[in-house]
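Below is a slice of the complex: some chains, not all, each in place.
Should a chain be cited, it is by its letter among A and B, assigned in written order, with residues numbered from 1 in that chain.
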Amino acid sequence: VAVPTQREARAMAKPPVRKLAKDLGVDLATVTASGPDGVVTREDVQAAVATSSEEVALAT
Amino acid sequence: MSRLPCKDDRVPKDSYDVVVLGAGSGGYACALRAAELGLSVALIEKDRLGGTCLHVGCIPTKALLHAAEVADAARESEQFGVRATLEGIDMAGVNGYKDAVVGRLFKGLTGLVKGRGIEVVEGAGRLTSPTTVDVAGTTYTGRHVVLATGSYPRSLPGLEVDGERVLTSEQALRLDSVPASVVVLGGGVIGCEFASVWRSFGAEVTIVEALPHLVPLEDEASSKALERAFRKRGIAFRTDTRFESVKVGDDAVQVTVAGGDTIEADLLLVAVGRGPVTDKLGYAEQGVAMERGFVTTDERCRTSVPEVYAVGDIVPGLQLAHRGFAQGIFVAEDIAGLAPRPVEEVTIPRVTYCEPEVASVGLTEAQAREQYGEEIETLTYDLAGNGKSQILRTAGFVKLVRRTEGPVVGVHMVGARVGELVGEAQLVVGWEAHPDDVAPLVHAHPTQNEALGEAHLALAGKPLHAHS
């Protein structure tokens, strides 16, 4: 099950961004990509973190 | 792993998926990758598989440069407590070594090409239609034709190369003795590499360069550092200086530069650039768009004629073997329908293998400023702070250029052996890493690549062995 998502992830972002997402606990598959050819950018990952922490803030 | 069509169902001898004209870096890489992807390939070469790079370019020059390094090591051995004496250079021995290296790699390449079932056609080809190349009366038809005829050493108007006293790089590679003195016309990569070799072999060398700096395509900091190092090595150079004329005597040349100064030497090397080999090959006649002799293409290596691609030195841009490889591979994959991503010129690493080496990838500071205005930051880490560089007794630096708060867009390095650091630098630039991404990956101590690590640490605001 893990293998296909990994392959997806690989296509979706450059290695340092993937690593960043992993470190921040962001699932790349859930991030809206803004880069060319559907590539997830660093900004996309950071936006995803901001959104999720806002959601957390709203929920509490 | 390979998917070669088996011998029996191979397409007729004169009809192929791809016909590649020229078996240099660009052409053979394209042929290898195409064959690997199951395409039938004819590879036409009038001289030897491997082209300029293998026979009269990258490989033989780097062999000379290594012999030069060995000579320098012996000459400077006392500095390290080693008692060795440099008695001289045996050019027959140097050439034997160089030719053995070329021969071995040539054998390897020949085996590789054969092993992948590529049809190698010996002879000079000519484009006779968008899908045909003629070689000595035989027509080779391809669904696609890839032009890869490479480049030749240029001269200046009125400057005649005689192959005796006035040489191109090709002839300079075949000298059977070390000249006592040389004038090198052109301070680009090839000129600086030969100047470096000859100086290490004991010659008096003067470089004449019309532009304001040596290796003028590099970041200005790199040019200046190289000039400093060359000055220390006793390599004379006159930048901002135009060549005017040369008088060839029986055993010397007299070079006159703008202003009237003259320089005498045994030899004159003409290293003023390389022109495309595209003349009289039928390209223009078949409607392939050209510009000053070069074949123009889009970023997908497509010429103005739909069936015809072009790769390598005949396409305007960096004249480097690995750019040829990359373009060749790209075209093969494109033809095979893999929809590859175009080769980004800016992520192609560049190395000048003189002593000290100059290496870079990405934008120079000036280019970055042009592109991003004031939104850039630079950081220079001096190799004086790098243990391994101190051990090698080399001077130089690692300079990073980044977009403010953004990725590293350029890496520039000068110093002995820094050419090997460009592999790491190209991942950083190619993957658009931020200094913060590199910072947690602490580098091996004591290496020169540690200097790259320190530079990224410092740029991320966490200098370790650097003054903040």
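The rule is short, and it goes like this: a residue touches a chain if its C-beta (ideal position, glycine included) is under 8 Å from a C-beta of that chain, and two chains touch if they have at least 3 such contacts.
Since the model is a prediction, treat every value here as computed from it, not as a measurement.
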| item | value |
| --- | --- |
| Chain-type multiplicities in the full complex (formula in displayed labels) | A x1, B x2 |
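FYI, only the chains that are shown with their structure count from here on.
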| item | value |
| --- | --- |
| Between chain A and chain B, centroid-to-centroid distance (C-alpha), Å | 38 |
| Contact footprint of chain B on chain A as seen in their complex | 14-16, 19-20, 37, 42 |
| Touching residues on chain B, where the partner in the complex is chain A | 341, 431-434, 437 |
